[in-house]
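This is the structure I want to talk about, given as C-alpha cells.
Just one protein chain is left out here, and the rest sit where they should.
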Amino acid sequence: MTQQEALFQFLLRMGDNTLILGHRTSEWCGVAPVLEEDIALANTALDFIGQTQFWLGYAGEVEGKGQDADRLAFHRDAWDFRNLLLCEMPIGDFGQTIMRQFLFDAWHSIYIARLLKSSDPRVAEIAEKASKEVAYHLERSADTVVALGDGTEESHSRMQKALDYLYPYVGEMFLADDVDAAMVSAGIAPDPAALRDEYDALVQKVLDEATLTVPGNRFAQKGGKNGAMHTEHLGHLLCSMQWLQRVYPDGNW
Amino acid sequence: MTQQEALFQFLLRMGDNTLILGHRTSEWCGVAPVLEEDIALANTALDFIGQTQFWLGYAGEVEGKGQDADRLAFHRDAWDFRNLLLCEMPIGDFGQTIMRQFLFDAWHSIYIARLLKSSDPRVAEIAEKASKEVAYHLERSADTVVALGDGTEESHSRMQKALDYLYPYVGEMFLADDVDAAMVSAGIAPDPAALRDEYDALVQKVLDEATLTVPGNRFAQKGGKNGAMHTEHLGHLLCSMQWLQRVYPDGNW
Amino acid sequence: SDLERQFQARIDAGEKIEPKDWMPEDYRATLIRQMGQHAHSEIVGTLPEGNWVTRAPTLERKAILLAKVQDEAGHGLYLYCAAETLGVTRDEITEMLLDGRMKYSSIFNYPSLNWADIGAIGWLVDGAAIMNQVPLQRTSYGPYSRAMVRICKEESFHQRQGYDAIRACAEGTDAQKKMAQDALNRFWYPSLMMFGPPDSDSVHSAQSMAWKIKINTNDELRQKFVDQTVPQAEYLGLTVPDENLKWNDETGQYDFSQPDWGEFFDVVKGNGPCNVDRLADRNKAWDDGAWVRDGMMAHARKKAAAKIAAE
Partner (left out) sequence: SDLERQFQARIDAGEKIEPKDWMPEDYRATLIRQMGQHAHSEIVGTLPEGNWVTRAPTLERKAILLAKVQDEAGHGLYLYCAAETLGVTRDEITEMLLDGRMKYSSIFNYPSLNWADIGAIGWLVDGAAIMNQVPLQRTSYGPYSRAMVRICKEESFHQRQGYDAIRACAEGTDAQKKMAQDALNRFWYPSLMMFGPPDSDSVHSAQSMAWKIKINTNDELRQKFVDQTVPQAEYLGLTVPDENLKWNDETGQYDFSQPDWGEFFDVVKGNGPCNVDRLADRNKAWDDGAWVRDGMMAHARKKAAAKIAAE
C-alpha cells in the first residue's frame, strides 16, 4: 500500500463515517419526538453532510481518478465503504439514535482534536472547520443521554438497552491497521488504539451521570473501517441513498 | 392510442399487479406470525412472480422494442408502473397484509375468470395457467380474514382497521378508461365497471362471516393503473427491487 | 361593545395587538386556528420533503433540503410560541392536529413522487405560501406579525432554491425534463388551491379582513400567483397544464382555468391521496416519542429539585 493509497483510505473512513451517519440522522426528518429534536437532528445531519463534502472531496483529489465527493458518495457499492459499523446501524428508537450519536461524538471529538495538528494541512483545515460542530454535537448528545438515562424508568431502560445493543460497535473505533500505521508515521492522524483511555473516561463520566451501566463485555464487531464485512444494514441504506444517481447516471442535478 | 398500445398497457397492468404485490408479499420472508403462514406467503409470492413472467413477457413482445419481462420489471421508474395502488401499499401488520390479499384476490379471481374467454389466445392461456392459483389464493385469504375477523377482540379490531385503511383503494379496480374500452371492444378483457356488483357480493359475504363492517365511504383513490399518481410507497419499493439491476446493468444473472 | 369598538379602532389605526391587550374571543379563536394551521403545515410539510431527503441526488442538494427542513421546523416553533401567547399550549394544539380537529395545508396531502417534486414544492408551494404570508407581516396581532417577518425572509430563500432545483432538472437530460414536467403537472392545480376557494364561496373572510388577520382575497392572491409563475414556467421550458391559459391584454393578467374545487373539498374532507398516511405518520411520531418527552421532563424536574435542595 502506497502512502497515497493509505491517505485515500483514511479520508474515505472520515468521509464515510459522516456520510452514513448523516444519512441515518436524516431518516428522522419530520418524525422526531419533539420539535426541538427535529431541528437538532436536521442540523446534525446537515453538519455531517458538509463534513462529508470536505473529506470525500479531498479523498477524490488524492485518489486522482477524477471522482468528486458526489461520485464517491453515490457510486460505490457497500464493499467499498469504509465507515465504522456503528454509523450504519439502524436508527431504531430515539434512544438508539441518540446513544449512537453520543458514542460516535465522543470518539469524533477526541479524534478530530488530534487532527487539528495533522501534518497534512488539508486534513488540519477540515478538522478545524469541523471541530466546533463536533464539540456542539457532543455537548448536545451527552446532555440528551443524561436526561433520558436519568429520566423516567422507561427512558432509563430504553437507554440502557440502546447502550447494550450498540456497545459491541465501539471497539472498532480503536482498532489500528496498516492504514492507521501509515497515517501515524506520516504525522497525519493519531493511533486509534492510543485514544481508548481518554474515550473510556469521557464516556464513563457521562454514562455515570446518566445512571447507565457500561457493559462489561468488550467484544468488538469489526469489518466496517476496512470494508471486510459490513452489516446487512448498509446495503439497504445504499438502496435509498444512491437510487437516483444509479438510475440516472447522466443527470445533472 | 393504437390497439397495440392499449394491449401493451393492459398487459402491464396485469403484470405490474402481480409483480408489485408479489414483491410486497415476499417482504414477509422469515418473519410471518406462524410457520404455516411463512409457507403460504412464500407460495403466494412465488405464484405472483410466475404470473408476472407470463404477463410482462407477453407485454414485451407486444411492445416490440426488445424488452423482456426482466427488463420491464427492473428498468422502469415509478411513473411507468401500471399496478393498482392497492398492490403497492405497505405490508403493515399481518392483518393489513392478509386483508389486502383478500381484497385483491376477490377481484383477481373474478377478473381472471373473464379472461379465460379472452379473444386473445395468449391472454386466455395465461389466465388459464393462473386461474387455479388465484382460486386457491382467494380461498386461503378469505378463510384467514374470517378467522381473524371472528377471532379475538384484538384480531377483530386489527382486521377492521386494515379494512378501513385499504377500502379507499378498492374503487380503482372498477374504474374504466380508454385502455379498458379498447380491450372490451376487442373482446380481450371485460369492462371493469361491470364487475363491481359481483365483487361487492363476494366481499360482503366473506366480511359478514368475518363480522367486519364494509366502510360506507366509497371514495376511490386512483392513479395507479394509469400511472398518473402512484403513492409515495412505490418509489421506496423500487429502490430495493431494482437495486442490483440498476447498479449492474450489464450483469448476467 | 365599547371594548370592541376601541379594539377595532386600534386595528384601523394600524396599531399592533399584543398578548396582554384585551381582544374579542372570536379574534383570539380565529388567530389560534389560523396560526395553528400554519404551524401544523410547517411540520406536516416536512414529510413529503423527508421522503426525498434520503434520496437527494447530490450532497449539496441534500444539504439544502436538510437546511430547509430545519427552517420549517423552526417556523413551526415560532408559530407555536406565537400561538401560546394567546393562551393555548403547544401540546394542546398539537393534539388537535393529531385527532383531526385542526387542519394543515391540503397541499401536503399530495405525494412527492420524483425528485423534481422537491423543486416544485419550493417553487410553487413555497411560492404560493409566500404570497399568502407576505401580507401577514402587516397582520394586526403583534407576535404573529413578527413571526411572519422572520418566516417570509426564509421562505423566499427556499423558493429560490426550489426554483433552482427544478431548473436543473428542466435543463437536464430528457428523463430529468420529464421529471420537471411531471412535477408541474401534478402540483399546478393543488398550488392554485392553496389560496382557498373562490371569493364567492369563501367563509370567514369579511371579519378576518376587518381584523387584518387576512389582508387580500383568495382570488386576488391566486391571480397574482399565476401572473408571477407562468413566465417562470416558460423560462424553464415547461408547459403549464392548462389549455385555457393565455395572456389577456385587456386585464393585463393571465386568464386561467380554475382547479377542480370538487377535488379540493374532497381533500379537505380527508380523501386526499396522503391524508391518512400523513396524519398516521405524525401520530406515530408523537406516540413513539412520548417516552422521550416524559423522560426529558422527569429529568428537568429532578434537576430543578436538586437545585432547590442545594440552595
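In order of appearance the chains are A, B and C, and numbering begins at 1 in each one.
Operating definition for what follows: a residue touches a chain if its C-beta (ideal position, glycine included) is under 8 Å from a C-beta of that chain, and two chains touch if they have at least 3 such contacts.
What you see is a predicted model, and the numbers here were worked out from it, not measured in a lab.
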With touch defined as in the header, list the contact partners of the absent chain among those displayed.
A, B
Where the complex has a chain not shown, which of B:Met1, B:Cys29 or B:Leu116 is the residue touching it?
B:Cys29
Suppose we count only contacts with the excluded chain; which residues of subunit A make the list?
77-79, 165, 168, 217, 219, 221, 223, 229-232, 235, 239
Go through subunit B and note every residue touching the omitted chain.
19, 23, 26-27, 29-39, 42-43, 45-46, 49-50, 52-53, 56, 69-70, 73-74, 93-95, 144, 146-148, 150-152, 154-156, 158, 240-241, 243-245, 248, 250-253
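Convention: only the chains that are shown with their structure count from here on.
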Chain at maximum distance from subunit A, centres defined as averaged CA atoms
B
Chain pair with the higher count of C-beta pairs in contact (B-C, A-C)
A-C
Please tell me the distance, in whole Å, between the geometric centres of subunit B and subunit C computed from their C-alpha atoms.
36
Residue list for subunit C, restricted to those that touch at least two other chains
55, 175
Please set out, as single numbers or ranges, the residues of subunit B touching at least two other chains.
77, 239
